[in-house]
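Only a single protein chain was left out; the remaining protein chains are all shown in position.
Just so it is clear, A and B label the chains in written order, and each chain counts residues from 1 on its own.
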Amino acid sequence: MFESILFYTLAAFILGFGVLVVTARNTVHCVVFLVANFLCVAMIYVMLGAEFLAIIQVLVYAGGIVVLYLFVVMLVNLKRGPDAAPDRRRQSRVGFVLAAVMLAEISAILVYSAARPASAVAAAAATPLQTVGNTEVVGMLLYTDYLIPFEVASMLLLVAMIGAILLAKKEI
Amino acid sequence: MPAWLPPPAVLAHLGLILVVFNMLVLSAAFMVWMERKVCAYIQDRNGPNRVGFEGVLQPFADVIKLLFKEELRPKAADALLFAIAPVISAAAAFAAFAVIPFGTSTTLWGLLDQPIPLQVTDVNVAVLVIFAITSMGIYGIVLAGWSSNSKYSLLGGLRSSAQMISYELSYGLALAAVIMLAGSLSLREIVLNQAGTWWGFIPRWYVFLQPIGFLIFMTAGVAETNRAPFDFPEAEQELVAGYHTEYSSMSFAMFFLAEYVNMVTVSAVATSLFLGGWLGPFLPDWLAWVWFLVKVFLILFFYVWMRWTLPRYRYDQLMEFGWKYLLPVAVLNLLATAALILWIG
Partner (left out) sequence: MFDTNELVINMGPQHPSTHGVLRVILRLDGERVIGSDVVIGYLHRGVEKLCEHRDWAQIVLITDRMDYVAAASNNLGYVETVEKLMSIEVPRRARYIRTILAELQRIASHCLWLGTHAMDIGAMTVFLYAFRERELVLDLFEEYCGARLTYNAMRVGGLPLDIPPGWDRKVRDFCDILGPKVDEYEQLLTHNRIWLERTRGVGVIPGEDAVAIGLSGPPLRGSGIPRDVRKDEPYAAYAEFDFDIPIGAAGDTYDRYLVRIEEFRQSVRIIRQALDGLPEGPILGKVPRLIKPPAGETYHAIEAPKGELGYFIASDGKSNTPYRFRVRPPSFCNLQALSRLIKGHLVADVVALIGSLDIVLGEVDR
């Protein structure tokens, strides 16, 4: 009872902040709403018993990455004149297409997961959660089952980092 | 989520939260007084000595004065963010203390069936919680700087956030070494792991296993809390008052409060991680928190002492120091610790 009230409240907040992120006129406000959104998502994680994930969500996304967004947004003045605004209709058309794709994806996942029982990995992860704390579990999973995706992701980040340095520094 | 806790325990817990909150406010006030007094003695002056005994009530007088001041907001400021920023700062500063254990546990002289630990909440990822909340504190400063719509504030906000982000890495790596030694992310467990002594007289504190880590942590801690000699965000001689240039009245007081509470928190974390938290000889268990206070106080005194002795670094020198020296040393320290743990087992 209590949990579902909390969940729906949080869900409403997440959606509300999400809408505000895309509708707010001021870019800095957008970023702030994004942070609020992330914090609510982190609370959902806590409700699911995934404290580690929740903290990482706050630490990395809300506390790290979005601060950098904020930097860019603050430094680069994004106030454009009315003429410079892009074609609104084309924008919304693209938006509709993207939304449709997203909807299709979500329904596909729902159908897929309803058709199959919970995967073995999820089951394995769910049981020791309460006993040893999920930090260890996440660590174990990352370095065993998900080693290759993990390494690929880190390679990708490294490439992105070097690319950014190359772009920013004219002469090295 | 456990079933609803029995009322006495809930009440005790609420009481504990209240106590910790007030303790923080009071310790911030005490810090302000101590800072002024210590700096006065360092500088051959008397310092505040009118309000209360030797001026101890001076911080309260200051707060009352600030309360009655007019709240000013620049016309071109962003009203919403300008109002929220100090709240974020203060809230983040207070929230971080929630996971810090400051004593063993108490049954309040038998009033409770089960003893409650002297800690608001014992999360099993406590160290990360502190980190996450500190990183949220940056928003208060950045948004204050941006929303004031003043160039000095903006420069202060940018400096501050760049500084905090840079030093958070070294700070985190110094912590990681301790976490590896303790094998836990819970501060209570980390403290308990430091119980006992070597050869009967050297306490098993991590400061002796991790001297470099401790130094890195303290240095990064100074930068994190924006204290001298790393107090660029509010370098008054350059940026007037940095990110809070445009703030007045209670909003200013909140930034001020946040700064001091942050100092207390950083010192408390250092105490828990490196100096054995509330552990110490001579005192019975129920008085263990006295040790905690003593250690925190000593670190705070060190901060004050440093502030009034050293000149200020320049901003680029600070960044250079952080990235070129502190971070590599922290990484090496972490690697060495990991290697030693693997080797010794």
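In this text, a contact is a pair of C-beta atoms (placed from the backbone, for glycine too) under 8 Å apart; a residue touches a chain by one contact, two chains touch by 3 or more.
Fair warning: this is a prediction, and the values are worked out from it, not measured in the lab.
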item: Chain B residues touching the omitted chain (full complex); value: 39, 42-45, 151-152, 155, 228-229, 231-232, 235-240, 307-317
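In this section, only the chains that are shown with their structure count from here on.
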item: Whole-Å gap between the CA centroids of chain A and chain B; value: 29
item: Interface residues, chain B side, partner chain A - complex; value: 1, 78, 80-81, 84, 123-125, 128-129, 131-136, 138-139, 142-143, 146-147, 154, 157-158, 161, 165, 185
item: Chain A to chain B touching residues, read off their complex; value: 2-3, 26, 28-29, 32, 35, 51-52, 55-56, 58-59, 62-64, 67-68, 70-71, 74-75, 133, 135
